[in-house]
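A single protein chain has been omitted; all remaining protein chains appear in their positions.
A and B are the chain letters, set down in written order, and residue numbers restart from 1 in every chain.
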Amino acid sequence: MNIHWRKKEIAAAFMFLMPSAGGFALFYVIPFAMGLVYSFQDGTPDGAFVGLAGYRELLASASFRKAAWNTALFTFMSVPLMIGSSLCLAILLNKSVYLRKWLRTAFILPLVVPVASVVFIWQIGFDWNGAVNAWMHSFGMERIDWMKSDWAIVTVTLVYAWKNMGYNVILFLAGLQNIPESYYEIARLEGAGPFTSWRSITMVYLMPTLFFVVLMSIIGSFKVFRETYLIAGNYPHDSIYMLQHYMNNMFLSLDIQKLTAAASLMVGSIMILVAGLYLLERRFRTFME
Amino acid sequence: MVQLHKYALTVLLLLFALITLFPIVLTVTGSFMTEREIGLNYDLIGNMTSADGGPQGQFVNWKLVPDWVTLEQFRNVLIDSPTFLLRFWNSMMLVAPIIAGQTIVASLAAFALANLRLPGKDALFLVYIVAMLMPFQVTLVPNYIMADELGILNRAAAIVLPGIFAPFGVFLLRQFYLHIPSPIIEAARMDGAGYARIFLAIVLPLAKSGIAALVVLLFADYWNMVEQPLVFIDDPLKHPLSVYLSRILEGERGVGFAASLLYMSPVILLFLYAETYFVQGIQSSGIKG
Partner (left out) sequence: MRRVTLLIVGFAMLLTMAACSGSGSNGSVGRNDIAIPDGGTGTESVRNEDKQPDRSAGVSPGETEKNKGGKKTIVLATGGSSDYFKEAKKKYEDRHPDITIQLKDYRGEGKLDESEYDKIVTKMNTELLSGKGAADLIVLDFLPVGKYVNKKMLVDLSEMMEQDSSFQKEQYYSNIWDNSKLNGGLYSMPLHFYMDFFWVDEEAVSKTGVNIDDKTWTFDQFIDTTKELIKKGSYPHGLLGISKTGALELLFQDNYAAFVDEAGRKANFDSDLFVRLLEQVNTLFDEQVMTENYEGLQGYFDFRASIRSIEDYFTYPVMFHGTGKLYQKPIAEGQQTGTYFTTGYNVGIYSNSAVKKEAWDFIKFLLSDEMQGSKNRQDQNRSYLMFPMNKATLEGQLKELLKEGTVKFEDMDGKVKTVNITEAGLSIFKQRIAAANKPLHQTPSQISEILFEEAKAFFNKQKSAEDAAKLIQSRVGIYLNE
């Protein structure tokens, strides 16, 4: 009986999955597999098999190493920073405030502002003659070349946070409101301080949300490339030269071999990262059930 | 005392909201300025000039209030460049089928991945996530070959089909479906309901918010796509607005604001419309299991 049901369930799952998985394979998995093949060839179309030569060349490239390092740095610094601040904001919004609905809407709107507009506004703000420098100048401070100095990474992080924070806040808010108030009551009765109840109730119950938010933030951090590229071009200041720049430049140079080799390495790293997060989330899920 | 606290917090959050809304407000008010005023304010962008005054050396202002309110820019965009509306239409004709298709396909697949027992589904989900983070350059050439094989090159289908099967929808909706308690599904099955019925009658209504969120996010995303239409469609008259907006912004800064505003308005309108589902839905669907 039970086995019969399991079989039926698997069959049903197949049916539901099929349209998506089929199209996904056709337009994403197979193309990537083809890309993987390119990474072992010396060119397309009709390249010869050259084994790991492309990977060796890739790892020998100082620019690739810099790009990989910058990307890792951005992912491990900016993403947690942004998640931390959106969590704070969500906790504040979860307290009793006026106009909560309007505030939420305001925070989330940047997500839908088109790239071209973001770029225009960004330029007005952070150009050498931009508004931010105008303020600094009027306060008697030296002007800063925001996109051509070590400040570039700060600027990019700001724009990234501006764009993605809102949705994270919403997701966290939903997560927070799912935690029954009674849990906190019980904790208080048992003599737990605010920090303890934050750590052992809020954080624990937010875990599934957190997993999702982290992934959404990483997606967002990859997307910020569009804006950065439009502002600073193919060869920006070296603190914001990311893997996407590298891959884009490789494509413009028709160096498919190095492009796909870089992509394969990146996919490997993402796989490890995501699998790690996923296992963590699963452990919390089972722990809670 | 509590009241005061609430006020202070509201003011703090309001300030923050104003900062996030600022670029949008700037675009709106800018679109009512005359070309001359915009030129005076923003033509200095990209010139590394001195701050010591003189005709060449001032700062760009963030100008919020126009000196003279005019609809000149809108007239220029809408009437003097007839292709604007054509491209607006092109954009719609690409984005609408992608959203409809991806929502349907992804909501089916997410059901299998979130609520049904299927061996290996976690591994499959991991593949979806990785594909989501892949830069488009990696699969551009294989996708082009694929489109050529399928005979859809130079047709809307070359953009719409990959759009429909993009992994983001599955990723997002799965998260929403996870909140649907499994006892509900279990109970329905005990009552003899088929999976199609469970999906339509139980899962979909509970996932309304997720679908609203997906529609908005997809719209914002695909409304901005540039590379795919450019590469897959030869005829410039079939290109969407996004491909053209950057040229407008670069060439004639005077109409930049109005063009940006017209460009982003559908996304913002859609957002404001869907926002009720979007925000409240996330919370109501969180009937934790």
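Here are a few things to note about the model shown:
The working rule: a residue touches a chain if its C-beta (ideal position, glycine included) is under 8 Å from a C-beta of that chain, and two chains touch if they have at least 3 such contacts.
Given the structure is predicted, the values throughout are model-derived calculations rather than measurements.
The chain not shown here is touched by just one of B:23, B:97 or B:210, and that residue is B:97. Touch with the chain omitted from the figure is made, among A:146, A:229 or A:284, by A:229.
One of B:152, B:184 or B:272 touches the chain omitted from the figure, and that residue is B:152. Where chain B meets the chain that is not shown, the touching residues are 47-50, 86, 90, 93-94, 97-98, 100-101, 104-105, 119-120, 137, 140-141, 144-145, 148-157, 160-161, 164, 226-227, 230-231, 233-238, 243, 246-247, 250-251. Those residues of chain A that touch the chain absent from the view are 10, 14, 18-19, 21-23, 25-26, 30, 43-46, 61-64, 66, 128, 143, 145, 148, 229-230, 233-238, 241, 246, 248-256, 258.
Here is the rule we use: only the chains that are shown with their structure count from here on.
Rounded to whole angstrom, the centroid-to-centroid distance between chain A and chain B, based on C-alpha atoms, equals 16 Å. Against chain B, the residues of chain A that register as touching in their complex are 5-6, 9-10, 12-17, 19-24, 26-32, 34-35, 38, 44, 89, 92-93, 95-99, 101-121, 123-125, 127-131, 133-134, 137, 143, 162, 165-166, 170-171, 173-175, 177-178, 208, 212, 215, 218-219, 222, 225-226, 230, 243-244, 247-248, 250-251, 256, 259-260, 263, 266-267, 270-271, 274-275, 278. Across the complex, chain B meets chain A through its residues 6-7, 9-10, 12-14, 16-21, 23-24, 26-27, 42, 44-49, 51, 58-62, 105-106, 108-109, 111-113, 116-119, 121-122, 124, 126-135, 137-143, 145-146, 161-162, 164-168, 170-171, 175, 178, 189, 195, 199, 216-217, 219-220, 223-224, 242, 245-246, 249, 256, 260, 263-264, 267-268, 270-272, 275, 278-279, 282-283, 286, 288.
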